[in-house]
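A single protein chain has been omitted from the complex, and every remaining protein chain is retained in its original position.
Chains: A, B and C, in written order; residue numbering restarts at 1 for each.
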Amino acid sequence: METRTFKVSYSPHIHNGSSTSKLMWNVTLALLPAAVISVYAFGLNSVRVLFLSTFFAIFFEALALLMRNRNWKQCFDGSAALTGFLLGLTLPPGVSNGIIILGSFVAIIVAKQVFGGLGSNPFNPALTGRVFLLIAFPVPMTTWPLPRGIEQAKQFMGLATTKVTDAVTAATPLAAIKEHAEKALPNISTSDLFFGLHTPGSIGEISAIALLVGGIYLLVRKIITWHIPVSAILTVFVIAMITHFINPAKYPHPFFHLFAGGLIIGAFFMATDYVTAPIWPMGKIIFGIGVGLLTIIIRLWGGYPEGISFAILIMNATTPLLDKYTVPSPFGSKTMRRPS
Amino acid sequence: MKNVIHMILTLSIISALAAAALAIGNRATKDAIAAQAKLKAARAVLKIYPNCKKPEEKQIKTPSGETITAYICPGNRVGFTFSSKSAKGIPRPYSGLIKMMIGIDKSGTVNGVQIIEQSETPGLGAKIAEPSFVNQFVGITLEKGNLKVKKDDPSGMIDGISGATISSRAVTSMVKKALEFYKTSLISQIGPPKKLSSEKKEIIKVPGKIKKDIRNIIKQNKRKRKQRYPVPDSAKDQMIKEGVR
Amino acid sequence: MRAFKEFSKGFWRENPSLVLLLGMCPTLAVTTSAFNGLGMGLATTAVLIGSNIIISLIAGFIPKKVRIPAYIVVIATLVTLVDMFMAAYSPDLHSALGLFIPLIVVNCIILGRAEAFASRNNVIYSFLDGIGMGIGFAVTLFIVGSVREVLGNGTLTVFQYKETIIQYVIYHKEAVSPALVFILAPGAFITLGFLLALKNYIDNLLKAK
Partner (left out) sequence: MSQTRTFSGGIHPAYNKDLTSGFETVKMPLPAKVTIPVSQHIGAPANPIVKKGDVVKTGQIIAEPGGFISSTIHSSISGKVLTVQPEEHPMGQKVMAITIESDGEDSWIDLETVSDPFSKSPDELKEIIKKAGIVGMGGATFPSQVKISPPADKKIEYIILNGAECEPYLTADHRLMVEDPESIVKGLEIISHITGVKKLYIGIEVNKQDAIKKIEKVLGTNGTIVPLEVKYPQGAEKQLIKAITGREVPPKHLPMEVGAIVFNVATAAAIKNAVCEGKPLIERIVTVTGHGVSKPGNFMVRVGTMVSEVVEFSGGYTEDAAQLIMGGPMMGRSVASDSIPVIKGSGGILVLPEKEVLTDSWGPCIRCGMCLRACPNQQNPQLLGNLIEKGLFSRISEEKLEELVLDDCFECGSCTFVCPANRPIVQFFHMAKAYFRSQKRK
């Protein structure tokens, strides 16, 4: 009998088959409904933005990996693509190509690779990119073309760029409320916000229902847990309800705050970013409440009409602390008699 | 003990020398610093009225009680500084204080506006100091035209700076208040118009470049008006049009 | 030979901003345009040279225990003088640099050089050290200011005195919208961070040779 040698590896010898890139692509998949709605609403323009942001995110990731002497093929692991895709979804549909590319650069190089790449970045890269652009280019980043449906998309074929600059612009619902709530409030219907076919806004944030579909998919697949989205949305809802009861003419009803702006995409897809969110359940709940609180404070009393990006980035800074102070007691330590 | 005395002595000598040096420095620069402060205002007047080389100066009081200098130029034209705190009812600027030099002639027409001090966001609100914005006020009176930013009131005459509505609104309101102040109280403070023999019609020479600027702005505004405000087709569009961005 | 070494070390090897990371407050706060950076750098240089000379002269007479207060008095006097002269003869720069002129008093470069160098070396070396460090600081501020101004405003102001302004328009704001963030505070951090990275990168290249 001949002697066989066997491969040696450490236990366990089986695996559930999950992988980082599968997770990332799943999140990207969950964002697709929102992307489809945006293409319906903004036409080829949104395809342009999403393609450029995603493509250049992957490109910069490969570049950075090369410069860091890593395997550049890791740029296809889905994390860069997800960052780029998320960034694209937070931009207004009319922004110019240069701005998109700069956003991808900041997101991947400045916010992620400079800190050590995947798993090491303290702040959400896509949001860092977006906030950088918002501060750098306030005018283009707050110019919102009106969504004009599929008919317009047909017209855009062939001469998308010239049409883009001529697009009709308008205020986002949140900006309109911020300027003069009394005049604007009666004109905005919640169902428009919910389905998102008529309201101006960022590419990915207009349709609440599409985002909810994606968010529920993530919850069902257990890719994210309920703690962050539920606590963030609930906080916004409760505070919006209180202010609405105090002065209904000035403060919109809670559902308005839920479906307008980027609360849903932020709470489900950005605040839950693994790398930058706390990992323990209690920390996640505190994190979510913080995000909700800061969002609604900025919306109601801050200088900007929308505050979810800032809220998430600020809370990202608290993640290490939350991780440290919310560790649940390990198995059996409750039984342990403490000598004191 | 000897050490302590040594220390005290050393520090005293050094402080005394420093005080002496500062006194000399202060004397050397005092006049120049005072001149600079005046020069700044005078230069702004000169920009509005290029041939008002030697204006008559008069101390006047603003509605909020501060004392400012009015520069009275030939032709009964007055330049005076006006800040965002000089009158009540001016909306707060985005950050800090805005101070401007405004030139008004006896018919109550704005001849020019110069921003002397401001601390608005660079690149956004700071654009209020650029000619393309302030030259919009040239020729405006209280009676004709609606002194409001278009974003707040579609019939307004002033094109706000995009992304800096708050700053534009503050300046527009300042001009309005300055005109009101001119009418209600400034004229009485500076006394009746002097009749000078040399005074006939003084032609204000607008430098060629500014002329060109103004022409361009007018052109641009015409184009913008076309694009920005389409005919609304529903109540919602009406709302959106009035909205901010 | 040593004289040259003391003079040139501030340019690169011991650059106050990029290596010693001293004087971050003016580096970040006033470099909104190239000329503001340069002006701040030159004002600091003037104070630095003056303080280095005076302190190297008087260091021998000052008791150890009161040396810091004595240095501070000297530096504060020099700064106040610079402040007054700048207000008198370059009011635009003075208003742009604003609060940061008096703050030169607490700029770590000056006290740091006084304590670490001038009090232990003779006048000539202290003078050369001050001039070298000052130029290194001014050039760094000028570079930070240039990058920020070009990226954030599209212009490059190299000189400004009374009515004379030398300003190059790098690109037109109407055609390419500049990245405002560079004029704002975060832009200063980003710019300085990239400059630091660039310097370390070059150093590594030189070391590899």
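What we mean here is this: contacts are C-beta pairs under 8 Å (C-beta built on N, C-alpha and C of every residue); 3 or more make two chains touch, one makes a residue touch a chain.
What you are looking at is a predicted structure, and each value in this text was computed from that prediction instead of being measured.
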item	value
Chains still shown that are in contact with the chain withheld from the display	A
Which residue of A:20, A:96, A:189 or A:318 touches the chain not shown here	A:20
Residue of A:117, A:173, A:201 or A:229 in touch with the missing chain, whole complex considered	A:117
Missing-chain contacts mapped onto chain A	1, 3-16, 18-20, 22-23, 74, 77, 79, 117-120, 225, 274-275, 277, 279-280, 323, 327-337
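FYI, only the chains that are shown with their structure count from here on.
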item	value
Topology of the chain contact graph, where touching chains are joined (line, ring, star, complete, other)	complete
Inter-centroid spacing, chain B versus chain A (mean Cα positions, whole Å)	43
Chain B and chain C, separation of their C-alpha mean positions in angstrom	33
Sites on chain C at which at least two other chains make contact	180, 184
Multi-partner residues of chain A (each touching 2 or more other chains)	138-139
Chain C contact footprint on chain B (complex, rising order)	3, 6-7, 10-11, 14-15, 18, 21-22, 25-26, 28-29, 32-33, 36-37, 39-40, 121-124
Residue ranges of chain C touching chain A (in the complex, touch as defined)	176-177, 179-182, 184, 186, 190
Footprint of chain A on chain B - complex, ascending	124, 162-163, 227-228, 230, 235-245
